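Of the protein chains in this complex, one is absent; all others appear in place.
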Amino acid sequence: MDFLFASIIDGLLLGFVYGIAAMGLTLIWGVMNVINLAHGPIIALGMFGVYLIFTGLGVNPYIGVVLVAVLGLLLGMLIYYIAVHRVINAPHLSTLLATFSINMIIIGLGTAVFSASPRNVDFSLGSMTLGPITLLGSRVVAAVASLLITGGLYAFLYKTRQGRYIRAVANNRDAAELMGVPSTKILALSFGLGTMLASVAGALIATFFPFTILAGGVYELKSFVIGVLGGLGNPIGALFGGLILGVLEGIIPTFMPTTWVPVLEFVLFVLILLVRPQGIFGAKK
Amino acid sequence: MKRSITLLLVLLLAMGALLTACGGSADTPAEEPAPAADTSADTSADTTAEEPAAAEPAAEEVTLTIGFTASQTGKQNVSSTRQVNGLNLWMKDVNDAGGLVLSDGTVVKFTAVTYDDESNTDRVQELYTRIATEDNADFLISPYSSGLTAAAAVIAEQYGKVMITTGAASDSAYKQGYTQVYQAYTPASRYLTGAVDLLASLDPDAKKVAFVYENSKFSTSVVEAAKAYAEEQGYDVVLFEGYDPETTDFGPFINKIEDAAPDAILGGGHFQDGSTFARQINEKNIDVKFFTLLVAPPEPDFADLGDAALGVIGPSQWEPLAAFTPDSAKEAGLDWYGPLGDEFVSRYEAAYDGEEPSYHSAGGYAAGLILEKAILDADSVDPEAVHAVLENMDLLLFFGHIKFDTSPEAHGLQIGHSMVYIQWQDDGSGNLAKQVVWPMEGATADTLYPKP
Partner (left out) sequence: MSGIRKYLGLILAIVVVLAMAAWPVINGKDITREVVFTMLLSVGLASSLNILLGYTGYVSFGHVVFFGLGGYVGFYLMAVHDWSLWTAMIAGGLASAALAFLLGKAILRLRGGYFALATIGVNEAVRAFINNFDPFGGPVGMSLNFQVYKNYGGGAREALWMSFYILVALTLLITVVTYMVRSSKFGLGLLAIREDEDAAEVMGVIAPNAKTWAYVLSAVFPGILGVLFFFKNGNIEPAPAFRLQMSIEMIVMVMLGGQGTVLGPILGGAGYQRLRGFLLTNPLFKNIQLAVAGVLLLVIVLFVPAGVVGWVRQRFPKLRRVLQ
């Protein structure tokens, strides 16, 4: 039973970071109804950002995370203006493919520059043992950082003018425009925030897992699952969705082979889409 | 009405023109990339040297084309590149030495033709068909990985081209009735059996073993064979479980291992998951005496893990420290052929900016050597003569012993070569160094046991 408890703690800590990654996806979905298929590669870029800053410049990875966040925001706005803006009102297929083409471009250039070889940020904050539980410093920090980021995002969305604009655009873009909200800028900002969250999640993951340029794909799929669990478009739901997924990943291996984890995850994903597409925490439409 | 028929005609004509244009352009890129895709510029220099030589009737020179695909992109990119580097180095060495000289004075040189398979099976057959029919490759080398090799083997067999496989360890590809495919690597079924022997020699009391492995073709074949072997030896397999290839968090899995409390952990998969797994085992302070992983530990990059690498054991197809020499060949009653291990290492490092060769690199070089020796022994470039020599090949290279199964059930399976096992140890000055710990006769250090 001890190891069940230990696994739940492991899952919870990781779940916070999953939550941040999914928050990026779900924010973009909520504001502009776009599924960002470049989500995975952006997470991978976040990982490489920290890696380059840490191994190249020798800067503490947590300072690296802040730098990555800024770069992620700018990159996201750039992607919005180049690839998304023109098709923002087109059918879903267009935005899916537009973001997917960004995916191909990032992966293509990334493989050419970094190759697909694994990287490792050799940085450790040690660990702490409490009875059966071993807490890893880097994961605890990542979980705390995720909570702070979530708090920050909420403060931004609810306390600042830009944040209110974002919520207004998410609610009803036409009405917001009539009210004088500069919708294009706000959409670009939202897209930027989404990619910022994705790249920060990648940066945090890089402090405890090795990775390659292709590593983002797994987290992209997890983000879909989490986004749906928590209700697409609902950032706080994404955090809870992340925790649920983390705990499931912790619990399932204790009573069945670990390889069944993805089977159950995706079956659950499809089921939730069918039964409760607004997510566990979403309000009934 | 007339108008629409005219229109249709015009369209059809346009379509026809387009298709012929396609046809034309289809053939041009087919020929163009052959030299361009060649990653070793050095060999193309030799190709040009061919013409003046051919004009001289004194020494006839033939240039054989060696064809293969490389994973220049995709997830196999790293290992595949090392393999191709090794192969290209072999080609350069042979050509720089003036080629192979047959008894009738014919000089044999080599050139490579290669394409990117993107680490995907989708196009492997198309590309190998191109290599076999358009580029007229004389001999083939396999892609990296068992899955891609299985697809390529169908084509090799179809065109009756000899294919030396390297980087393709799964046994199953050699049990499908192929007659042209020869394996340079120790097959998956014997990858980990030596580790079980090593454990037995270290600690007869350690009986509880856990097999934990990546749920993929190669690693599953390895651990299934190793598990059967371990049970035969009287081991108690307390956990036998796979993890998904996409796994990044081994936390819950490791907790489960801890619960089973094994003396030894054997398994792993490829580099990425293996290094992640090793790192997390270390972070969680799991108390295990013996820890063996596939693929990852022999890679020089594994040292990046720092403390987590210390004490980890890994099976390797070849190690710079494993000294096979003409003397050891004599002792074993085998023919020796090719360069010494440290000659290979120094040439490789010189050719690739000091990059340390891994066993993938050595495998690529060895695949070339096998072909070279077979051509020399056959004293001919005729594929059938070379094929006949390969059937009876029994020799020692710096890479190890090479001998192929010739039974119809498992034709081409490697039966001579065996693994060496390395362990990352402290070299005394606080740095990590690889030591060979098994087999005993090749060991360069005692095994660090139990694992620190």
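Residue numbering begins at 1 within each chain, and the chains themselves are lettered A and B in the order written.
The rule is short, and it goes like this: a residue touches a chain if its C-beta (ideal position, glycine included) is under 8 Å from a C-beta of that chain, and two chains touch if they have at least 3 such contacts.
The structure presented is a predicted model; accordingly, all values stated were derived computationally and were not measured.
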item: Which residue of B:G67, B:G86, B:G99 or B:G147 touches the chain not shown here; value: B:G147
item: Selected from B:D138, B:D244 or B:E258 as touching the chain missing from the view; value: B:D244
item: Which of A:A90, A:M128, A:L148 or A:M179 contacts the chain that the document leaves out; value: A:A90
item: Selected from B:N215, B:Q317 or B:T447 as touching the chain missing from the view; value: B:N215
item: Touching residues on chain A - with respect to the absent chain; value: 29, 33, 35, 82-83, 86-87, 90-94, 96-98, 100-105, 107-109, 111-112, 221, 224-225, 228, 232, 257, 259-260, 262-263, 265-267, 269-270, 273-274, 277
item: Chain B, residues in touch with the chain not shown (by the definition above); value: 1, 3-4, 7-8, 11-12, 15-16, 19, 22-23, 25-26, 29-30, 32-33, 36-37, 72-73, 115-116, 118, 120-123, 125-126, 129-130, 132-134, 147, 150-151, 153-154, 157-159, 170, 172-173, 175-178, 215-217, 219-221, 242, 244-245
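The working rule: only the chains that are shown with their structure count from here on.
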item: Inter-chain centre distance, chain A versus chain B - centres from mean C-alpha coordinates, in Å; value: 37
item: For the chain A and chain B complex, residues of the former touching the latter; value: 2-4, 6-7, 10-11, 14, 111, 115-118, 120, 122, 124, 127, 129, 134, 136, 205, 208-210, 212, 214-215, 217-218, 249-254, 257-259, 261-262
item: Residues of chain B touching chain A in the complex; value: 73-78, 81, 215, 241-244, 246-249, 251-253, 255-256, 258-259, 271-272, 275-276, 279, 283-285, 301, 304-306
